[in-house]
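Every protein chain but one is kept in place in this view of the complex.
Which chain is which? They are A, B and C, in the order written, and residues in each are numbered from 1.
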Amino acid sequence: MMNTNAPMAGSEKLTVSIIGASGYSGAELTRLLLRHPHAELEHLYAFSQAGNRFSELYPAITCDKTLEHYSGQCESDLYFLALPHGEALKLLPALEKAGKAVIDLSGDFRLRSTLEHEAFYKQTKPETACLTYGMPELFHERIIGARSISNPGCYATSILLGLAPLFLSETENRVTQVNCTAVSGISGAGRSSKTELSFSEMSENMRAYKVGIHQHTPEIMQTLGTSVTDPSFDFTFTPMIGPFTRGIYAGLTLRLEKPEQAETIESLYRDFYRTAPFVRVREQMTEVRHVVNTNFCDIHIASSSKTGSVVIVSAIDNLLKGAAGQAVQNMNLMFGFDETEGLL
Amino acid sequence: MMNTNAPMAGSEKLTVSIIGASGYSGAELTRLLLRHPHAELEHLYAFSQAGNRFSELYPAITCDKTLEHYSGQCESDLYFLALPHGEALKLLPALEKAGKAVIDLSGDFRLRSTLEHEAFYKQTKPETACLTYGMPELFHERIIGARSISNPGCYATSILLGLAPLFLSETENRVTQVNCTAVSGISGAGRSSKTELSFSEMSENMRAYKVGIHQHTPEIMQTLGTSVTDPSFDFTFTPMIGPFTRGIYAGLTLRLEKPEQAETIESLYRDFYRTAPFVRVREQMTEVRHVVNTNFCDIHIASSSKTGSVVIVSAIDNLLKGAAGQAVQNMNLMFGFDETEGLL
Amino acid sequence: MMNTNAPMAGSEKLTVSIIGASGYSGAELTRLLLRHPHAELEHLYAFSQAGNRFSELYPAITCDKTLEHYSGQCESDLYFLALPHGEALKLLPALEKAGKAVIDLSGDFRLRSTLEHEAFYKQTKPETACLTYGMPELFHERIIGARSISNPGCYATSILLGLAPLFLSETENRVTQVNCTAVSGISGAGRSSKTELSFSEMSENMRAYKVGIHQHTPEIMQTLGTSVTDPSFDFTFTPMIGPFTRGIYAGLTLRLEKPEQAETIESLYRDFYRTAPFVRVREQMTEVRHVVNTNFCDIHIASSSKTGSVVIVSAIDNLLKGAAGQAVQNMNLMFGFDETEGLL
Partner (left out) sequence: MMNTNAPMAGSEKLTVSIIGASGYSGAELTRLLLRHPHAELEHLYAFSQAGNRFSELYPAITCDKTLEHYSGQCESDLYFLALPHGEALKLLPALEKAGKAVIDLSGDFRLRSTLEHEAFYKQTKPETACLTYGMPELFHERIIGARSISNPGCYATSILLGLAPLFLSETENRVTQVNCTAVSGISGAGRSSKTELSFSEMSENMRAYKVGIHQHTPEIMQTLGTSVTDPSFDFTFTPMIGPFTRGIYAGLTLRLEKPEQAETIESLYRDFYRTAPFVRVREQMTEVRHVVNTNFCDIHIASSSKTGSVVIVSAIDNLLKGAAGQAVQNMNLMFGFDETEGLL
């Protein structure tokens, strides 16, 4: 597919800005974009934190910009939106009208079904509000041709990458059931001041939440070619938070129609991801620390049985492959840069 | 059932000793037994740590005893064995011959099937080596009458208590599948000097291990009335360790033959555990911190669906309800004390 | 000194209530008082949390009471006040007028100097608002005779117990300088919803704060027989928070007029604390985990030099010996119970 985005001239850089740069995903975007060889980070926009220097909030990131109040500016080529759900819906029309490319990290534009959006996000949205789903390992060509991208959710990324080969490969076998138990680091809740996310409450603690009703459910189902309301397989999702800051660790327990050896499944996965620079199908057990501060998704086929059950473990850094890293990966594809540029 | 253990005279105390008092479970046993109103803690035995004062290893526990080398002593009424797998097998015969009561915290005497024992523990054992399984919520009467008890494994406790009502109640519905993903605190690996359990490797980390082959699997199956080799339902178990010291947090995803409302299941659980002082069926989501330093098992029916899937979350302190606390609860039943004595 | 508090008849219990039971210190008080053999816990009062069940906030503590709104009730014999600074000042007069005993855990009544109170707490208070300073190791007799007690601050407890023998013993040597660097667990900031105390900000982090201006400074100076404004020795205090929930770990670096062997200092400390059941002068290095969940203060004389410098390390559980545990210890003395009752 042709790359419809304006090609970059040799020495010229893509100008980019971040709206919502004061949160954790915005900060990681800032860090990645500052060192990206083909992007020039122009503006960091924020709301409650506008007026503060970025480096006061995140001294570990060398950046001398001040957080500016966003009020409709649109001089950059590309805008990253890292805002609470509902906010990007308001900003996108003007940015698109001004001919700007957009990568939105919220859930606002992920779902084709407005019904499911409203059920899981408790927010209404127009029927047209759906953008190309920016998971490069699955939608490489579409992303290359897109003007605007909806960046996947963090849980959705770890779960979909752990499931995709069994659903999207040409195979005669069929997945009849998926049970996801995924533990997220606490940064997944954002830069927060909630008592229940304080160190004193979460150190040495674990807690499940939103069991069966997490908002990443519909984007998982949609991407696997089905829907929440009329699913083609039985699906459960148990999200948990654990006492660590970064990472998602997902245990995926599937049932296949016909039993399959772990080695066969591993082959299928290696084949499926053979051109994906950020997915590592590993013989060794995956661990959160293997992927923290990287854009990798590590996948290990942990077991399979004669009854057709399969356990797959997948791990990502929720702020990188689950948010800012994947967003930059999408930018790389959209603008014809090497997919790994600025990410290794 | 009659209590066959010698009844305690009013003012006389049960004399108890611990073999393997230097590990984490042994230390918790020491703490609990020192404050137990009807038990007199006589000897703390250890092997590599023999000769050291207990209080040098565990200054938070007020105890002026010295760890003694165990070489066959048997003056106490009751012996707690908190030893690595395989060691209790060697010690039990002499203790039983001397007429002593024993509560063993290892896996040595849990399984009726020597075949399964050998497959999961990689150790041979005599066919007769099986003791009453000391899970008071399920085997109350048998424990009261027992001379020797095999204390359940920590994962097995959290998983079995989370499953038992659906398996062991009179009900026409049937569980066709159970998927367990359980995260243990690192103390579950014992007082260890392994690099992979060092703070630097495990802080901000998670790791699955022994997926599908964990040695607590057969005792779970046996207790649910089936076996690993010829199971009556489909079972998977994904153990993980997470960055906390104490606790097990188990997410149990079941399939029922017929869908059931969460409320109905909750009723069944409340009913099943109505006389169990340490199981709390809760409306609120369970958390590890709710049970740490207690003998409680907290259970929450988190969701159920029209397809028959049910998610249940269960939490225990692995060193208490998962080891030392449950052992004392067993002692209480065996010797006619109040079941909660010394545990609240 | 005579115990002026009404002696407890053999079987009758002291009735106690807690105002401010929803915070961490209030919760620990609840836990301790529920198991105290001579106290009957009557009411748990709270403000924003009034109406909620205590067990919803703290499921690890077995207590079926509901948090009640406090509006001047005074039926109990003794009131524990565990409130933000400034609140106890308002409540004490009515409680005293009603003839009630009070143990206040805030800073409201610790300082004799209203000038220093106002400088460090940024709050005015009446000149008379000073109660007996409830540090049993230093003011045993006064506490026995007191009707109302001001419970010491957590930092002040760890620092004062680490310094007292050198200041308050009969000795010809003199301390010319004290430098305190003390690291507190994050629960010291209370049950909080501040972003800077969230898990994501504090895991793997440390931060000093209020260097030289911490409000526990004047009570330390006052107790050592001097004042902030005209000190008899040079004093610095660097408080820090570290990534743990409970505990204070204080490194105290002193200068003596005349050099002294560590062994000599250790003797002095052992002698000074020989009747103190909760201070342990240890040969072994102290650690936070040695005292967490206990009422102990562990002290180790870590080094002394030919120049007169001495390093002393002291550790407490900030919520127990630094708050609720010490408060119960004070209650025990005031009402003629054994000093350790309910605390071992």
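The criterion applied here is as follows: contacts are C-beta pairs under 8 Å (C-beta built on N, C-alpha and C of every residue); 3 or more make two chains touch, one makes a residue touch a chain.
Just so it is clear, the model here is predicted, and its values are computed rather than measured.
Q: Using the document's definition of touch, tell me which of C:Lys65, C:His140, C:Arg191 or C:Arg207 contacts the absent chain.
A: Checking the options C:Lys65, C:His140, C:Arg191 or C:Arg207, the one contacting the hidden chain is C:Arg207.
Q: Would you indicate which residue among C:Leu168, C:Ala276 or C:Ala302 is in contact with the undisplayed chain?
A: That would be C:Ala302, which touches the missing chain.
Q: Please identify, in ascending order, the residues of subunit B that touch the omitted chain?
A: 24, 185-187, 189, 191-195, 197-204, 243-245
Q: On subunit A, where is the contact patch with the chain that was removed from view?
A: Its contact residues with the unshown chain are 56, 59-60, 62, 203-204, 280, 282, 284, 287, 289-294, 296, 298, 344.
Q: Given the full complex, what residues of subunit C touch the hidden partner chain?
A: 177, 179, 181, 183, 185, 201, 203-209, 211-213, 234, 236, 238, 240, 242-247, 249, 251, 253, 255, 285-289, 292, 302-303, 305, 307, 309, 311, 313, 315
In the analysis below, only the chains that are shown with their structure count from here on.
Q: Would you mind checking which chain's C-alpha centre is most distant from the centre of subunit C?
A: Farthest chain from subunit C, going by C-alpha centroids: A.
Q: Looking at subunit A with subunit C, do both copies bring the same residues to the contact (over half shared) or different ones?
A: Since more than half of the residue numbers are used by both chains, the interface counts as same.
Q: If you average the Cα atoms of subunit A and of subunit B to get two centres, how far apart are those centres in Å?
A: 40
Q: Centroid of subunit B to centroid of subunit C, CA atoms only: how many Å?
A: That gives a centre separation of 37 Å.
Q: Which parts of subunit A, given as residue numbers and ranges, touch two or more other chains?
A: 185, 201, 203-204, 243-245
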